[in-house]
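Every protein chain of the complex appears in place save one, which is left out.
Order of writing sets the chain letters: A, B and C. Residues in each chain are counted from 1.
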Amino acid sequence: MGFLDIDNATKSFGKVEVLHNVDISVQEGEFLVLVGPSGCGKSTLLNVIAGLEEVTSGEIRIKGEVMNHVHPSKRNIAMVFQSYALYPNMTVGQNITFGLEMHGMPKSEREKAMYKVARLLQIENLLARKPGQLSGGQRQRVAMGRALVREPDVFLFDEPLSNLDAKLRVDMRTEIKKLHQNLGTTIVYVTHDQIEAMTLSTRIAVMHNGHIQQLGTPNEIYNSPSNLFVANFMGSPSMNLLPVRINVEGNDVRAETTNGKSETVNLAFHNPSASLREFNGKNVTLGIRPEGLTDLEGADQRSKHVETINNTVDVIEPAGSDTFVTTTLGNTECIGRMRADTSLKPGSETSFAINMEKAVVFDPETEMRIA
Amino acid sequence: MAISSQDTAIRTGRITRTFIYLVLMLFALFYMLPLYVMVVNSLKPLSEITGGGMMALPQVWTIEPWLKAWSTAQVGVQATGLKPYFLNSILMVVPAVAISTMLGALNGYVLTKWRFKGDTLLFGFMLFACFIPFQIVLIPMAMVLGKLGISGTTAGLVLVHVVYGIGFTTLYFRNYYTVFPTELVRAAQIDGAGFFQIFWRILLPSSGPIAVVSVIWQFTNIWNDFIFGASFASGNGAPMTVALNNLVQSSTGVKEFNIHFAGAILAAFPTLLVYIVAGRYFVRGLMAGSVKG
Amino acid sequence: MTIAQSGMDSRTRLQGWLPKLVLSPSVAMVFVFVYGFILFTVYVSFTDSRILPFVGKSGEPAFDLIGLSNYQKLFKLSHWEIALTNMGVFAGLYIIICTVIGLFLAILLDQKIRGEGVLRPLYLYPMALSFIVTGTAWKWFLDPGIGVESIIHTWGWESFSFDWIKNRDFAIYTIVMAAVWQTSGFVMAMFLAGLRGIDNEMLKAAQIDGASNWNLYRRIIIPQLRPAFLSAFVILAHLAIKTFDLVIAMTSGGPGRATELPATFMYSYTFGRNQMGIGSSSAVIMLMTIAAIMVPYLYSELRERK
Partner (left out) sequence: MKGLIKSALNGMAVLAFSGGMAVSQEVEVLHWWTSGGEASALNVLKQDLEAKGIGWLDMPVAGGGGEQAMTVLRARVTAGDAPTAVQALGFDILDWGAQGALANLNDVAAAEGWDDVIPEALQYFAKYDGQWISAPVNVHSTNWVWANKAVLDANGIAIPETWEEFMAAIETLSAAGVTPVAQGGKPWQEATVFDAVAMSAGGPAFYKAAFIDLDEEALGSDTMKEAFDRMAFIRAHVDDNFSGRSWNLATAMVINGEAGFQMMGDWAKGEFLNAGKVPGEDFLCFRFPGTQNQVTFNADQFMMFDQGGVVSPEQAALASAILSPSFQSAFNVVKGSVPARTDVSDEAFDACGKQGMADLASASASGNLFGSMAHGHANQAAVRNAMYDVITAHFNGEYDSATAVEELVDAVSIAK
């Protein structure tokens, strides 16, 4: 039993089920990120935890106590909303202390708490202003201040950074991470941005169509996606997924596909599993991250198994720190990540190094990873 | 959203603009005409009016009709003018407007932020109530007021106006609150605010524009009501419109049109004032509420 | 959005009931004072009530139930037929003209007009006045003997004729005119609000696309004013149905019966002629007409907003 337990939670609006038997157990101090495309049910799950919506079946427990019928304000949670939801008619100070006031805290204590939080977030000079007079980043801080001041058991964040511009988003991301490290609170964080998910979380729950697709550490999610959806959704640029044929030859297992010139290419797997061998002669989907498809100089020096192939370069996209190169494998456009100073030209031919240690394979029928 | 920055992206030429101003002025004239007739005739002696010069400017300017209408014209057995009835109207209008607006705000709040099964249907029922012609309800209303024992009291009159006003006020506030961010309500819930606290502390302070619309609408309708005022107020508790009507509609006596018009403008003064003072918030309120869905 | 409504927490349970509790007085009032009264009117329309539906003292019914004969009488009255026809003409013209003028003025006022602050209240103020007296002003203004016709005659155009208010075939249009005068400014305000709510970037985009002003309004702006059109329709329809004071003040239903409307018909039969049964049956027909128009409208409107 964890600090926050979501036990077989199902939520339906009328006939439409938006959460299917969700099971998550969050430990104290964990930073859980719920990630998924819009409409996947992640916000609903957050609302269910907050008590803003009721589960149709299943249980929500915080510190072992069943919360299903407990009013949001009694669950000892705090929430930061996407739009910040600052009360427009109150000053920043009033916004921050409103919750304390509602819980009957005396004024002097409220103020003390307010100053403490304001100092922490460096918004002391904004306390007398109205939300309308603040910039996006300032509003974001106030919204967090409003949550922090409550000193809740669980923090809930609902896409808190999505209304900020790119630079501010990165800054605030770091700030949130810092806060978590310093305060050690339990956080459930909803986002559709997989980079945010990767950078912030201690664990990620990838959601799709109301189902938890995978629940694991960022590393597990990134390197061992449990299915095609997770593989495709996490990572930017996303994982290259190409159709290949499995050929078992003694100890070796090879993936057979074609390059841009329709020549057959064979890629040997590193440490092929028994279950992979069973797919002998069958078509599967091979997953290679862009950083696993690179030029020879850029290849991972620590990798135990790199395959080299020749292929044509289709498109070059310099991105500053790296250069992305598009090439064709198995009639699929694949993106490789090259060094920034690569001298390749579109149409030229070159050697690609493929890191087979990080390659993953999926059964195209079930879309599940073949372990 | 700010009205002051009317940054329409439409560009128009000089000739078009002259034309636009011309048309706008013409319409202003059209709207002013009846007021012109009223004002001009209220400032001349009766003989000039019955002499036929109803559209002309006064030959002799006089404010006597105004003084008479206010304080000495005959509206009943005593020549009291409209003065004493002014307070009656205020005593009726202020609570009626306040209560109906407050109920409308609460209803709008419930119907948008605390939705339940069948809420839209209920709202539909309330909205349809706006379309009841008042002549229909007169007799049954008298029965109910009689049963409640508040016929002939200001309280009864207030009740009547509240009943037939909440359809509109609910409509206004519901539309306004529909676009009010629900996240704010959720945040307040998590902060521990209850049903009324959320309403008082979060929604109501942001409801200024739509409250203006509701108040203007209700104030105008209630102030100008005649049929309920005449039927359900006691003689000396009668509102301004009843007094004005008595001034204007006397059947077999001498008709002093100049006093009638002066009285009419006096009786309309509060509503005109409300329009002029609150008018600039009016479009803003409409913008925020009733025309956006 | 629903909040946990059952369970052990009593405050939470109260909070669950509160919204309905708060709504209930209004709902109760509407059901008694509107729908209860409608039922009452339907009942009276089946009786031969004349002066009162009940005896003052004892409360015993002072009438007999006579079935549908009030309705049969009603539809035999040419008077009623005139009132219904007039209603169609009046409501149709009134709603259309108000909408057109309101939209037109709103578009003009939206061109960064200097003095908008002065013009707007000028357009709006008629809504503030009661027709008990502005009706008289209108009557005089339209009167050929003393009003606009005679003024134009004194200007030298002797053959000018504008005697609609005295003409049986045209009098109803003068009622439309005065009614438009009263409400078109209000409609203008609604459209102006709608126009101010339209995203400017879209207009800029359309201009870059080469749309002329005319096309800009026709293709881009006016279609976006749909909510304003709908609100205007509700307000105008309800005012059209309730038009009563205006007719009484301007023409008293005349010349002859040329400007009789269902509302004046109903009032006159119920209260003037002591034929409460017939008056009630006309009220029921009126309500049925209103319902026939408004219910589908409200249905589509409210469904969409869900």
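The rule is simple: contacts are C-beta pairs under 8 Å (C-beta built on N, C-alpha and C of every residue); 3 or more make two chains touch, one makes a residue touch a chain.
Just so we're clear, the structure is a prediction, and the values are computed from it rather than from any experiment.
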Neighbouring displayed chains - absent chain, whole complex: B, C
Touching the absent chain when the full complex is considered, from C:Gln182, C:Ser231 or C:Thr251: C:Thr251
Hidden-chain contact residue, picked from the options B:Gly81, B:Gly237 or B:Pro270: B:Gly237
Contact footprint on chain B, counting only the chain that is left out: 47, 50-52, 73-79, 87-88, 91, 95, 138-139, 141-143, 145-146, 148-156, 158-159, 227, 230-238, 242, 245-256
Interface with the undisplayed chain - residues on chain C: 24-25, 28, 50-57, 62, 73, 76-77, 79, 139, 143-146, 163, 165-166, 168, 171, 248, 250-252, 254-258, 267-268, 271-275
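In this section, only the chains that are shown with their structure count from here on.
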Cα-centroid distance, chain A relative to chain C, in whole angstrom: 57
Centroid distance [mean C-alpha coordinates] between chain C and chain B, Å: 15
Overlap residues in chain A, where contacts from two or more other chains coincide: 52, 71-72, 74
Chain C: positions in contact with at least two other chains: 1-3, 11, 15
Chain A residues touching chain B - in the complex, by the definition given at the top: 47, 50, 52, 71-74, 77-79, 81-83, 85-90, 98-99, 102-103, 146, 150
Contacting residues of chain C [partner chain B, same complex]: 1-3, 11, 15, 18-20, 22-23, 25-27, 29-38, 40-41, 52-54, 101, 105, 108-113, 116-117, 119-130, 132-134, 136-138, 140-141, 146-148, 150-151, 181, 185, 189-197, 200, 203-204, 207, 213, 216, 225, 227-228, 230-231, 234, 237-238, 241-242, 244-245, 263, 266-267, 270-271, 276, 283, 286-287, 290-291, 294-295, 298-299, 302-306
Complex interface listing, chain B residues touching chain A: 181, 183-184, 186-194, 197, 201-202, 205-206
